[in-house]
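All protein chains of the complex are present and in place, except for one that has been dropped.
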Amino acid sequence: MTDLAETSGAAAVAQGPAPAIELRGISKAFGPVQANRDISLKVAKGTIHGIIGENGAGKSTLMSILYGFYKADAGEILINGHPTEIPDSQAAIAAGIGMVFQHFKLVENFSVLENVVLGAEEGRLLKPSLAKARKLLTQLAQEYEMNVDPDALIEEIGVGMQQRVEILKALYRRADILILDEPTGVLTPAEADHLFRILRGLRDEGKTIVLITHKLREIMEVTDTVSVMRRGEMGATLTTSETNPEQLAELMVGRKVLLRVDKAPATPGKTILKVADLRVVDEDKVERLRGISFEVRAGEILGIAGVAGNGQSELLEVLGGMIPATGRVELNGTALELTGRACNGRNRRARGIAHVPEDRQREGLIMDFAAWENVAFGYQNDPAYASGWLMDNAGLRRDTEGKMKRFDVRPPNPALAAKNFSGGNQQKIVLAREIERNPDLLLVGQPTRGVDIGAIEFIHQRIVELRDAGKAILLVSVELDEILGLSDRIAVMFDGRIMGERLPNETTEAELGLLMAGVSDGKGAT
Amino acid sequence: MGFDTVIQVLDSTLRLSTPLLLACLAGLFSERSGIFDIGLEAKMLVAAFFSAAVAYTTGSVWIGLLAGIAASLVFAGIHGLASITFRGNQLISGVALNFLASGMTVLIAQSWFKQGGRTPSLIGGARFEPIDLPFAGSVAGVPIVGPIYSDLLSGHSVLVYVALLAVPATWWLLFRTRFGLRLRAVGENPAAVDTAGVSVVGLRYAAVGIAGVLCGIAGAYLATGLQAGFVKEMTAGRGYIALAALIFAKWRPWHALGACWLFGLLQALALRTDVVEAIFPFRMPVQLLDSMPYILTVVILAGFVGKAIPPRAGGQPYVKER
Partner (left out) sequence: MDVMPKWADVILVPVISLLLAMAISALVILLIGEDPVAALKMMVQGALGSSYGWGYTLYYATNFIFTGLAVAVAYHASMFNIGGEGQATLGGLGVAIVCLAVPWPHWALALPAAMIGGALFGAAWAAIPAWLQARRGSHIVITTIMFNFIGAALLNYVLVNVMRPEGSMDPATANFPPATHLPTLHELLAPIGINFSKSAPANVSFLIALVACVAVWLLLWRTRFGFEIRAFGRSESGAVYAGISPFKIIMGAMLISGALAGLMAINNVMGEAERLVMNSVEGAGFIGIAVALMGRSHPLGVLIAAILFGFLYQGGAELALWTSIPRDLIVVIQGLVILFTGALDNMVRMPIERVFLALRRRRTEG
């Protein structure tokens, strides 16, 4: 790795004027966790620089330090060659740095204009400040093709528009350096393309852009240079045109990555799950699922692809009994309750549905509970875990020990609280609990989000094994690679609908990408 | 029931609603910035005691007022320390301060004045005297308008007018100034304020500080305006009624004025059983009248009459996400 950095990367930024950003020896620890370790980086003026790495590699932490959101424990920051102290966001803004966070920092019930002006008002009185800002905002919006209604409330506009407000906020503050943290996570491919056009335009104006992402495609498409982070350390810096996705992937994880999962062809049996015209309306009266129909058969994995927020979460929640819906869902030929008191996770489990939820920290586990308590979580009413009135805690601990051994959970200590395990080991606990129930149907959401590469392979193998045991599996993932590698059939969701179904070996990422953007060709099996 | 009686009841309403209004606006600033404050009672109580004690000792009600505000600010500072700096539970901090104030005032009063936990009665310059508005005497004879001006509006202590002026001042500060924009933002989404380069901690301390000053005035009015000296537990739950009024007003300044007048009227009526008997055809238990602010607040909270949505970041300490 180091030789790469010396040959191509370092050479690319060593000459010419002072770099827009230079980091020297940045370190940051959160309690016992070392998030950034001795990081150095140079970003040349007027370029788009990508920072790529796995979840938890420390990318966001590093950029938050640059924006003054966190304080580094050690190290030095140089902006345009000048050593700059950035103790808070105020200082970052003064140094010409703007940041668009992954989770937008907007006041929901304020207007676009108020959000843009907040913190950068001209004077103590509001009216003149807002009038001035309105003028400048219109000017900026025209210049960069970012049309927004200054008087619209944030809670009433879509995420793509909200992101533009964030960019305009930075430009309004005269940012020369713009940092974007995972900006496309909530965007459709088309919206992402628009964003990339804007970013290129900004670069051509002489602005410096840092793009943080874990998606190789985006790096290849839009960046000029790229550096790779791994486990809190900065690896190589490369010129994008001189590298390829395989090399970057290898640098990200530190070894050759098996992007395909080894599995035999599926031998589907009878229909286990049958969904017809499923609809969900959320609290704000927005229709999240707009009439979904599909089937999953025994011994197959149906993968649901799509950009986050297009109804996949709601689909899992309906099937898991967490939210009500209308329509018809049959499991092994009998209908599931979709409304009322019987519509709950407990009844779903009794019917033979196991559920690995998308967010293990908020849903799948109680982080303060010990591992053995988490093994009972969701199954606390199971007679096997009770002796009379009381719960059989000793039996549960023994059961947990066995599960931890079989699923290679480290450390194999049932008394340890869930929060003290790594992401991968937390996920293994959830998986052990759900898979060992021997369910007819397994719902899996984002099985490998925030999970280290070693655990990913293990988790994928277990899911395939369950399939080979003749169970039906519904997989939801925003990672296209995972969908392509694991699924026997793929359905693509967009805006609460299924846009089409494909077989993994008869489709391409490009075709799926079109479907994910809502472009349907009518070939779908909906 | 005659016109004079109405004027009397409304006059009493205006006076009784003054401490409620000041405390309610205090709560408004604090909660709009995202800091829940169930310690309004505590701040009013310490302010009441120190204003009375210092006014008695120095003979000057103005020095007393300053002392009351200072004492209230100390308590506001502790609340800020607990809920902003150390990111503790804001509700628990409020509960703790209420106890602290309740015990501390009696303890100090006893060791200072040795009169069973009260201050001596205030006389002369140690009390806020009623002030007559211009021409109050000359228009008194005019029918309807005369009594309204000279008996109802005129003849209150200066703090009553301060409280009334605080309403438009609060509205202006909140909705017409940069500070107000930031304050409202920090109660809705502190991360937005932080990343916009404005100090969340500074804004919240400012809001808690303003709440301290307003509660200080409220307490001083209780002990040196409404009454002539401090007695044990003299706030008598007014901090909680102010909190109820704040919810009733849905955290808006002009509505706060209306809510405080309503609750002040209920308190005024509870003191005039003759009027209550004349209004209601049945026997209205005075206890029902006393608990009406609380019952009304529960009804409002239940969302049967419009929903009361507090500032979104209210009650949660601001921690930069990991």
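As written, the chain order gives the labels A and B, with residue 1 at the start of each chain.
By definition in this document, a residue touches a chain if its C-beta (ideal position, glycine included) is under 8 Å from a C-beta of that chain, and two chains touch if they have at least 3 such contacts.
Fair warning: this is a prediction, and the values are worked out from it, not measured in the lab.
Engineer: Among the chains you can see, which ones touch the chain that has been omitted?
Structural biologist: Every shown chain touched by the left-out chain: A, B.
Engineer: Which one touches the absent chain: B:100, B:148 or B:201?
Structural biologist: B:100
Engineer: Looking at A:18, A:78, A:190 or A:322, which residue reaches the missing chain?
Structural biologist: A:322
Engineer: For a quick check of understanding: of B:8, B:58, B:110 or B:199, which residue touches the chain that isn't displayed?
Structural biologist: Only one listed residue reaches the unshown chain, and that is B:110.
Engineer: Among A:27, A:109 or A:344, which one is in touch with the chain left out?
Structural biologist: The one listed residue touching the chain not shown is A:344.
Engineer: From the list B:78, B:133 or B:275, which touches the chain that is not on show?
Structural biologist: B:78
Engineer: Of the residues A:376, A:432, A:499 or A:512, which one touches the chain left out of the display?
Structural biologist: A:376
Engineer: Which residues does chain B use to touch the chain missing from this display?
Structural biologist: Residue positions of chain B that touch the missing chain: 38, 78, 81-83, 86-93, 95-104, 106-108, 110-111, 114, 117, 237, 240, 243-244, 247, 285, 287-288, 290-291, 294-295, 297-298, 301-303, 310.
Engineer: In the whole complex, what residues of chain A lie against the chain that is missing from view?
Structural biologist: Residues of chain A in contact with the hidden chain: 31-33, 320-322, 341, 344-349, 355, 357, 359, 362-369, 373, 376-378, 380-381, 386, 389-391, 393, 417, 419-420.
The working rule: only the chains that are shown with their structure count from here on.
Engineer: Write out the stretch or stretches of chain B touching chain A in their complex.
Structural biologist: 175-182, 184-185, 188-189, 191-199, 312, 320-322
Engineer: In the complex formed with chain B, which residues of chain A make contact?
Structural biologist: 30, 67, 69-70, 88-90, 92-94, 99, 101, 103, 105-110, 114-115, 117-121, 123-127, 129, 169, 173
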